[in-house]
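Here the complex is missing a single protein chain, while all its other protein chains stay put.
The block that comes next holds chain A.
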Amino acid sequence: MSLTRTLVAAPAAALGTLGRAVIRALGAAGRLTLFALAALSHIVRPPLYPREFGMALLHIGWLSLPVVGMTAIFTGGALALQIYSGGARFNAEAVVPQIVAIGMVRELGPVLVGLMIAARVTSSIAAEIATMKVTEQVDALVTLSTDPMKYLVAPRLLAALLTVPLLVAVGDVIGIAGGYAVATSSLGFNPVGYLANTLNFLEPLDMLSSLAKGCAFGGIAALMGCYYGMHSGRGAQGVGRATKSSVEAAAILILAANFLLTGVFFSA
């Protein structure tokens, strides 16, 4: 009797746990969606705070350039070495320029820039807004008749939507340059031929997909930082948890969005 009861109770408890987890996840997805819609609506409705927007452009765009450049140049160089040694197994060493170009522009450029922005910008936004929340600065904004969504979220989101595609474009170019430098200096490629092969091989759709991914990843990175910052718990632990969760969520959503967008652009 007791064994039967255990056999029934254990799966029921597991199902209950699973059900609660699904409900929690759906609730979180719903809250996040509503937050994203509210944030997007604030971008197109005045007032826009020019000083905050300018600061966000500087922090998200300009100050991310060094880390994006370093990431891209080393990745492009490593990619050239990998393709050369891998291609040598079936006498295809000559495709290095084409594969570096397509690899950087379609995938590695947007994804690595997105992840770098998640690490650098999402964490910074989440920590800043969470600290403001914990120290009642967000409440102070409200009492000063200023909507935190408009003052804190909209400028950062708009700046990320505009600057991350540009960062991706810069990352693509620097990544290709990294591959070019390695290929022409140590793999024996002709510089003119390498560039010609790169330019001839890339299509407008490749570049369009790269920019579209940059826009989507920038939006995700900024939204996650703002969302977790605005919903931070109390104290230093709350700020730490908000920062960690924002980066985790941004990284996972960027990779998931990359998969979906790759399917949209290149499934045919």
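Convention: a residue touches a chain if its C-beta (ideal position, glycine included) is under 8 Å from a C-beta of that chain, and two chains touch if they have at least 3 such contacts; residues count from 1.
In this section, contacts and distances are computed from a predicted model.
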Item checked: Listed names "Sarcosine oxidase, delta subunit family", "ABC transporter ATP-binding protein", "Monovalent cation/H(+) antiporter subunit G" or "Heme exporter protein D", matching UniProt entry of the absent chain -> "ABC transporter ATP-binding protein"
Item checked: Absent-chain contact - pick from A:25, A:140, A:208 or A:236 -> A:140
Check: List the chain A residues touching the unshown chain?
Finding: 47, 49, 55, 131-132, 135-137, 139-140, 142-146
